[in-house]
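Okay, here's the structure, questions in a sec.
All protein chains of the complex are present and in place, except for one that has been dropped.
Now for chain A:
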Amino acid sequence: MTTSQEGPVLSPREERRRLVQSLRRRPAGTVLPQPRGALSASVIPALQGAAHPLPGHADVARADPYGEDLQLALYILYEMHYRGFEGVDDHLEWNAGLLGLRGILEDRFLTALRKDTPHGRSVDDALADLLVEPVGDDGTSVTHFLRNEGQLWHLREYAAVRSLYHLKEADPHAWVIPRLRGRAKAAMVAVEYDEFGAGHAEDIHAQLFADLMADLGLDTTYGHYVDVAPAEGLATVNLMSLFGLHRVLRGALVGHFAFVEVTSSPGSRRLAEAMRRTGAGPAAERFYAEHVEADAVHEQVVRHEVIGGLLADEPALAPDVAFGVEATGVLEERLGNRLLGAWRDNRTALRTPLPDLSSS
């Protein structure tokens, strides 16, 4: 629609009507990200409807499985299963060519993860590492860094990267529900119900995170920070989409969920302290304070009922549960290294820095 500057003078009522109409027309989807290499540069026009050749096995084999290009291409394809993109036909979610490419990218990612995680560990061993707390700051923990020396700009960068995860918090975990039975299903649904606000839209954890972002002067639009998020951030979200979308990886999805719930409570306490110390705002503090208590409960329920129930039902899935825990740990460590490496050099950990608070 083009509007002429010399158009007729509108009555206030007409002006308001047009404004409401234009707001209603605003698409719910996210804007397609900017490409980061040959793979993502092929996926984007294909989604825009161009007759564009898609990459094949050889192209994907050349890409770094954890790199910017592959992770973004995968992220874009996965997003079609969540909310899609502005101007992209929703039917392409089930386009055979795009699904085929997604499968090739997933193979490359999954193969790298299997190579980088220990083999043959039990679920108890995998979780045991997470159930101890380091004495003090050992220099590898993002939440310790933020609590002890985080400044507001660190917290804003952290929230921008994590928004890709928290604004779809618990969403991919809902995909596992039809694949569980009995105890595991009842417990998984109970935890998810809590994550989704226990019947109250304002308490949905993704909404609490949006409130936190507003406190930090960030844009709360879903997917807004994809372009500034480094591959290490995209990979943590791609992992849960990968596990969530494949029934064969249901054990790994449960392992991923356990990792998140087990590590969340103490990490959230440190982040709540960081938010308080920097005066980030009440919603920023509330998000993490809520997670200290909620996830102390969720940890117990996930370990004893979800994992316990699943393995009582399907004991052969134990290695997959352990893999889900370990793979999450590998990717969290990579993200932590990226963030801390940049911050210790006093530079942005994002692909491009956020606009200053005053100018945003």
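What we mean here is this: a residue touches a chain if its C-beta (ideal position, glycine included) is under 8 Å from a C-beta of that chain, and two chains touch if they have at least 3 such contacts; residues count from 1.
As a working rule, contacts and distances are computed from a predicted model.
Student: Report the protein name recorded by UniProt for the chain absent from the figure; options are "PP2C family protein-serine/threonine phosphatase", "Succinate dehydrogenase cytochrome b subunit", "Iron-binding zinc finger CDGSH type" or "Thiosulfate oxidation carrier complex protein SoxZ".
Tutor: "Iron-binding zinc finger CDGSH type"
Student: Of the residues A:79, A:106, A:169 or A:194, I need the one that contacts the missing chain.
Tutor: Result: among the candidates, A:194 touches the missing chain.
Student: One chain is left out of this view; which of A:169, A:299 or A:332 touches it in the full complex?
Tutor: A:299
Student: Of the residues A:117, A:265 or A:328, which one touches the chain left out of the display?
Tutor: Candidates A:117, A:265 or A:328; residue touching the omitted chain: A:265.
Student: By the contact criterion defined above, which parts of chain A meet the unshown chain? Give residue numbers in ascending order.
Tutor: The list for chain A reads 128, 131-135, 138, 140-141, 190, 193-194, 198, 265-266, 269, 292-294, 296-297, 299-301, 304.
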